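Every protein chain but one is kept in place in this view of the complex.
First chain written, first letter: the chains are A and B, and each begins at residue 1.
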Amino acid sequence: MPAMWRVLTGCLLLLMAGPGFAELQWNMPEGVTEVSRDVHQLHMVIFYICVAIGVVVFSVMIWSIVHHRKSKGAKAAHFHENTTVEIIWTAIPFLILIGMAIPATSTLKAMYDTSESDIDIQVTGYQWKWRYQYLDEGVDFFSNLSTSWDSIENKTEKGEHYLLEVDNPVVVPIKKKIRFLFTANDVIHSWWVPDLAIKKDAIPGFINEAWTVIDTPGIYRGQCTELCGKNHGYMPVVLYAVAQDTYDKWVASQLKAQEEAKSIKEMSYEELYALGEQVYTNNCASCHMPTGTGMPGVFPALHGSDYITNKDPTDQINIILKGKPGTAMAAFGDQLSLSEIAAVATYERNAWGDQKEQSVTPAQVHTIKTQAALSN
Amino acid sequence: MDMSNYYVPSESKWPIIGATAVFLTVFSLAMAIFESKTGISWFTKILALGSAVLLIYMLVGWFSNVISEDQQGLYSNQLNRSFRIGMGWFIVSEVMFFGAFFGALFYARMLAVPWLGGEGDKGVSGMLWEGFQAQWPLLNNPNSELYPSPSGVIDAWKLPFLNTAMLVTSSITLTFAHHALKEEKRQQCKAWLLGTLMLGVVFLFVQGYEYYHAYHELQLTLNSGIYGSTFFMLTGFHGAHVTIGSILLAVMLIRVLKGHFSPNEHFGFEAAAWYWHFVDVVWLLLFVFVYVL
Partner (left out) sequence: MSTAADSLTDHHHHGPAKGIRRWLFTTNHKDIGTMYLVLSLSSLLIGGLMAFVIRMELFEPGLQFVDPNFFNQMTTMHGLIMVFGAVMPAFVGLANWMVPLMVGAPDMALPRINNWSFWLLPFAFTMLISTLFMEGGAPNFGWTFYAPLSTDYAPPSTTFFIFSVHLMGVSSIMGAVNVIATIVNMRAPGMTYMKMPLFVWTWLITAFLLILVMPVLAGAVTMLLMDRHFGTSFFNAAGGGDPVMFQHIFWFFGHPEVYIMILPAFGIVSHIVPTFARKPLFGYTSMVYATASIAILSFVVWAHHMFTVGLPLVGELFFMFATMLIAVPTGVKVFNWVATMFRGSMTFETPMLFALAFIILFTIGGFSGLMLAIAPADFQYHDTYFVVAHFHYVLVPGAVFSIFAAVYFWLPKWSGRMYSETLGKWHFWLSVIGVNLTFFPMHFSGLAGMPRRIPDYALQFADFNMISSVGAFVFGFSQLLLIWVVVRCVRGKGEPATEQVWEQAEGLEWTIPSPAPYHTFEEAPKVS
């Protein structure tokens, strides 16, 4: 029973304030922005007020329990009304509340002022990843969980940042006012980074705004906080706050990489299949399952479906590009490069034996994509 | 107050039949929706039919039971007061049900649509819907491929106005019927009640015609965006309530014909009348907020 031992040690650690204790985070982080520190302070003030009230009320109660018990021969008094007392204990909490409302109001007002930003980033929630579009710079990418499924399923060791690590972090410069515009592509998500004290829902069809000025460089992690379906627990946020020149270099390299991804490459069947497997695992397997059999009633099977048993891949490519509105099938046209779409189509056709070594080429995908764009 | 008069039936089969009937009704409805894509099975069809029969059997049986107890004089004034309280608060709950849909109408109209069109506190949302202009009635949906926009909406001052006039009149004729009953003028009561019922039925026919017109000439459907959604849900539930009210009035007419009710005690009649007036008031709100404004 190793698990039981861990519980016991866990409890002991808590009790003894031992070596593990110092690392154990159990309060709201102060964070790295002015706003987050204000929020933290609000939190602590309210907390101490509650503790103070609690101490007073519970002391009276416990004192009564100890002293006014029948076994100690206490005789019950008969008072049961006192208007003055009632007025006092209505008025005092009311005053305390006003005292709490004032700082809360000013912090809230500050949080809502998104004007005069230096950088605008549109953040779009997808099932189950984030997309970041830098509106002026033109940088545009998706950010997926990079923790391996093997470690989630306890087949390999869990790393330090288990579930809080991504393939492409969002990168911002420090000491600049950054405005986030949140929206979603499918269901409601919520973007949260505790160290920035930003938590905003990403709502399909609408935009919510938030802003931040980060004063310390660092890596800040958070998670999606609105239940968004099956893999809600697996869409973290990782934000790198860096110096301005590092940021500039990063933007340049991103733009270059984006250009490269647009080009049409010649790829062999083996290359396509290998890349396709990777793309499939990251984007498709959570619904359609690694076996391509889907989940009956929720996510349709690919294996044996018309899309891939048909020799002509047009329908298959189209649905990957455009998705199926009103269902969980997202449009991947903007998410994946031509080669990636060709690769994943190739993989789906061959992985479960529906076709035999049939390739779909990036050029084919390119043709269909342009046709689709024209027909709209 | 004499409590020992309070009639407590010792046992009754109707509640359990009622619960079963209501359950089977919604269950067969759910099955039908569940199977709608693949074709509704025979099992579901038979279940739906059976549950409808059971539901009608329960309603007829339970109400006959109550009416015959009433006729036997088992009901004290106090019990009648319970009925009044019960019916009154039931109608309040109905008001709240409509309240939800009115709330949706106001929210969509005052907040959601302007935001999507780039106005107001969350106007920044407009950048997601290029070319969308906020207007009400909404004749251009943000995405008119998914939700085809209607070409027009129903003119308030034609049929809806006629319907308003009819429904308001029916509330008045019903009040005349009620007064006639109180004054023991049975013939007048029957005539006014029949008139009320006729107005209700004609209202429903006009409403049906209006729906036909909306669907076929204006492309105003359930699927045509938030205007169509709120329009059909509000008027549709109202129509359903007019139907129920008409059935209640028809039952009251039959009871008057059978010589039920006394000038002082006729709670069944009053309950039906309350219900009818409630339906009438909802219509007035509908006329103002859905059709006119």
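We adopt the following convention: a contact is a pair of C-beta atoms (placed from the backbone, for glycine too) under 8 Å apart; a residue touches a chain by one contact, two chains touch by 3 or more.
All values derive from a computational prediction rather than experimental measurement.
**Student:** Check each of B:146, B:257 or B:292 against the chain that is not shown and name the one that touches it.
**Tutor:** B:146
**Student:** Can you tell me which of A:135, A:163, A:219 or A:372 touches the chain that was removed from the display?
**Tutor:** A:163
**Student:** Using the document's definition of touch, tell me which of B:10, B:187 or B:262 contacts the absent chain.
**Tutor:** Of all options in B:10, B:187 or B:262, contact with the hidden chain holds for B:10.
**Student:** Return the single residue from A:104, A:135, A:285 or A:331 that touches the missing chain.
**Tutor:** A:104
**Student:** Which parts of chain A face the unshown chain closely enough to count as touching?
**Tutor:** Listed in rising order, the touching residues are 3, 6-7, 10-11, 13-14, 20, 23-29, 38-39, 42-43, 46-47, 50, 53-54, 57-58, 60-61, 64-65, 68-71, 74-82, 85-86, 89-90, 93-94, 97, 100-101, 104-105, 107-109, 111-112, 127, 151-154, 158, 160-164, 182, 186-188, 190, 192, 194, 197-201, 203-206, 208-209, 222-234, 295-298, 326-328.
**Student:** Which residues does chain B use to touch the chain missing from this display?
**Tutor:** 1-4, 6-16, 18-20, 22-23, 26-27, 29-30, 33-34, 36, 61-62, 65, 68-69, 72, 74, 78, 81-83, 85-86, 89-90, 92-97, 99-101, 103-104, 107-108, 111-113, 115-116, 120-122, 125, 128-129, 138, 141-143, 146-147, 221-230, 232-233
In this text, only the chains that are shown with their structure count from here on.
**Student:** Between chain A and chain B, what's the gap in Å when you average each chain's C-alpha atoms?
**Tutor:** Once rounded, the distance between the two centres reads 44 Å.
**Student:** Inside the complex, what are the residues of chain B that reach chain A?
**Tutor:** 115-116, 122, 124-125, 127-129, 142, 146
**Student:** Hey, which residues of chain A end up touching chain B in the complex?
**Tutor:** Counting only chain A, the residues touching chain B are 181, 183, 205-209, 325-326.
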